[in-house]
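Quick one: the structure is below, and I'll ask about it shortly.
Note that this complex is displayed minus one protein chain, with the remaining chains in position.
For clarity, chains are labelled A and B in written order, and residue numbers in each chain start from 1.
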Amino acid sequence: MSLTVTGLKVYYRTLRGDVKALDDVTFSLADGEIMGLAGESGCGKTTLGKSLIRLDGRMRHAGGSVELNGVELPIGEDARMTEFRYGDVSLIPQYGMSALNPTRKIGRMIRELLESRGIRYATIRPELEHRLALVGLDDGVLDRYPMELSGGMKQRAVMVISTLLNPSLLIADEITSALDVSTQRAVAEALVGFRDHGFVDSMIVITHDVSLVYQIADTIMVMYAGKLAEKAPAEVLVSSPRHPYTQQLISALPEVGVRYQGKRLSGIPGSPPTLLDPPAGCRFRDRCPLAFDRCVEEPPFVETEAGHFVACWKVG
Amino acid sequence: MLRLDGVSKTYRAGAFGGRHLTAVRDVSIELRPGEMVSLIGESGSGKTTIGRMVLRLTSVSGGAITFDGDDISTLEGRRLKEYRRCVQGVFQDPFSSYNPVFKADRVFSMLRTNFFPGVPDAEWRHRVEDALISVRLHPDAVLNRYPHQLSGGQLQRLLIARALLLDIKVLVADEIISMLDASTRIDVLNLLGDLKDRGLAILFITHDLALGNYISDQTVILRRGQIVESGVTERVFTNPLHPYTRQLLTSVPQLHRNWSDIDTALAVAPGRCAYHTQGGPTDGRQLAEAEPDHLVACLATGGNTSCPDG
Partner (left out) sequence: MNTVLRNKKLVGGLVVVVVFLVAGLVGPWFTGPDPLAYVGPPAQAPSGAYPFGTTTFGQDVFGQFVHGLRATFFVGFFAGLLAAVIGMLVGFISGYRGGIVDEILNMITNIVLVLPVLAVLLIIAAYLEVRNIQIQALIIGLFSWPWVARAVRAQTMTLRSRDFVDLARLSGAPVRRIVFREIAPNMASYLFMVFILLFGGAVLFAATLDFIGLGPTDGISLGLMLNNAVRWSALNLGMWWWFVPPGLGITAIVGALYIMNVGLDEVFNPKLRET
């Protein structure tokens, strides 16, 4: 069991009180598992990704624990997390492409990064070239400035850099959303390649695009308003989702071949509750067609079949 | 109704404007009432530039855009205003479309000062409420609020309602749902479909093939400013002839179908260049008719490869 998250709560401090961006989240990730983390904007998926590596200034660890390979991560303590970052847990941020320092050549940047971790650049250089080749980049990129590379090339370079020390957990946050469709596929497939080559043990791929994670992930976890809604193997989640939110979300996605005249899709009416002071019980109940009395109590996130977790009173 | 005939756009670039960049090259599209044309392309394909030229926010460098027979680049003053009354647009970023200093409903009052100065208050309020209801917004929920108090979906609908206040015949929708969440985007898309059914011509600009396929009657695939394939949506999607269209189709992530499945499904390429086998070059046009209502460019277009049949 590579990653175990238990009862994790992370709140944002604001002037009007705590925003409960992540409220009592419990799940685990197996060795070698690529998990897609999907949900709409503001559902807490980015917060979850960040809280596994670095809480930013406004975030507060309000409870729960995170265990990676049997070691508990001190996620609330910025300084103590430093030893785990990059080596054990690594993140490709949402705007990773623009995080590259424009005045440094890629190679020099990698050298400085490694030296700050006490690793000699020369010893790792052959492996670096090997991995660049795997994602379709030649070692010439090391002598270039970020500006000289296209978005897809930069993103792949960032991916190689982030995984150079073989972290056991990689978090990829919306890494393809700024890319064109054809580069999107190459980048997504490179992620799978990293896992297959053993560069990373397991991966959390955060995205708003369920159909993208369906292509590459083993399991998909859906979040809604700071809570987990459903987690299942990718194929199961897409073809027979059980949580009403997942069902509606998936049926709202047009696919190539579905046409407005033939089969009119519909969205989910209403909007998610504010997380400043969320209502008790199931947070989807105001928008849920199946809601009944019991939904004012909070539904537990339970395993209904092997590997299939759902938080809904109507299921299981 | 609205026609683009061999439209091009070049920009001067570099120091002293010595180099020329071609953003759009020889594009011809026709928009008919009650029909939705989707313009599909990746970044840099010139799709947004085409939308801006239709809206007359950017000038045309070559060719002509005509509306009911009038070249729109010659319109000035009163006649330009009449054109704006008929042709309107909605843009990609709902938050950038509103002036953050003012309330969101200012987009309506701006129309009123410029187009309907004579309409009395009560009558105007009535019209605004009608427009809001037709885009399925509750007037009380959106009027008198600042943009940051509304959701992206509400803001985009407000902009569509704004366009409906005018007597529009053509709507240019530039990536209007790409920044919305999955659960609301389909409703905005359906709204466009309803407008189309009411007789509007819609130019739907998108990078997402699934959306274009879902909603549009005609599809135009753009690559680096040129049309590579166009025609009735079903034909383009079920029988993609140009390798670029096929590449897009194999790259777009789909539900229920793996990339590897799609690869095998689209593995057998048509092989021959439909453009050349149809005798395309004889009249000098860029596109040749491969089957009825389905045009395709030469396979060599824009790439480094030479055409096998050329």
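As a working rule, a residue touches a chain if its C-beta (ideal position, glycine included) is under 8 Å from a C-beta of that chain, and two chains touch if they have at least 3 such contacts.
Just so it is clear, the model here is predicted, and its values are computed rather than measured.
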{"item": "Interface partners of the hidden chain - shown chains only, full complex considered", "value": "B"}
{"item": "From B:K9, B:R25, B:K47 or B:R84, residue that would touch the chain that is not displayed", "value": "B:R84"}
{"item": "Options B:T49, B:S97 or B:Q286, residue touching the unrepresented chain", "value": "B:S97"}
{"item": "Per the touch definition above, residue among B:A23, B:L39, B:M53 or B:V107 touching the missing chain", "value": "B:V107"}
{"item": "Residues from chain B at the interface with the omitted partner, ascending", "value": "52, 55, 57, 80-81, 84, 88-89, 91-93, 96-102, 107, 110-111, 113-115, 159"}
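The working rule: only the chains that are shown with their structure count from here on.
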{"item": "Interface residues, chain B side, partner chain A - complex", "value": "42-43, 151, 181-187, 189-190, 193, 207, 209-211, 213-215, 233-234, 237, 247-259"}
{"item": "Touch list for chain A against partner chain B, complex", "value": "40-41, 180-182, 184-185, 188-189, 208-212, 214-215, 238-239, 248-250, 252-260, 264-268, 271"}
